[in-house]
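The complex appears here minus one protein chain, its other protein chains still in place.
Moving on, here comes chain A:
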């Protein structure tokens, strides 16, 4: 009895994880510009992977050999790397003036112009 309750719980977690990962990827298709598309992979996927990892942690802690917590590290590394890669991607996109639905912030133009003026030979 307890086993089947656990199985249902794990199944729900895995399905939820799959659902959120799917919505994150759907964002890549549905959103309209490069910058908005960055939101899908950094957010919705975090929760998706999160529920998959919780399912893995519960499963291997109860069925495997003792406590299994290295899934926490995956979460930790994901939280560190996802925002950094999103930041670098959008920084590159802003530098290349990739088209956006939103109005481009004026400050980038100003700063980049100022820096090419001070170092003209490169």
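As a convention for this text, contacts are C-beta pairs under 8 Å (C-beta built on N, C-alpha and C of every residue); 3 or more make two chains touch, one makes a residue touch a chain; residues count from 1.
Note that contacts and distances are computed from a predicted model.
Q: Of the options "Spermidine/putrescine import ATP-binding protein PotA", "Cytochrome c", "Cation antiporter" or "GMC family oxidoreductase", which is the UniProt protein name for the chain that has been left out of view?
A: Matching "Spermidine/putrescine import ATP-binding protein PotA", "Cytochrome c", "Cation antiporter" or "GMC family oxidoreductase" to the record, the invisible chain is "Cation antiporter".
Q: Mind pulling the chain A residues that touch the left-out chain?
A: Touch set of chain A with respect to the missing chain: 20, 23-24, 26-27, 30-33, 35-36, 38-40, 42-44, 46-47, 66-70, 72-73, 79-80, 82-84, 86-87, 90-91, 94, 100-105, 107-108, 111, 115.
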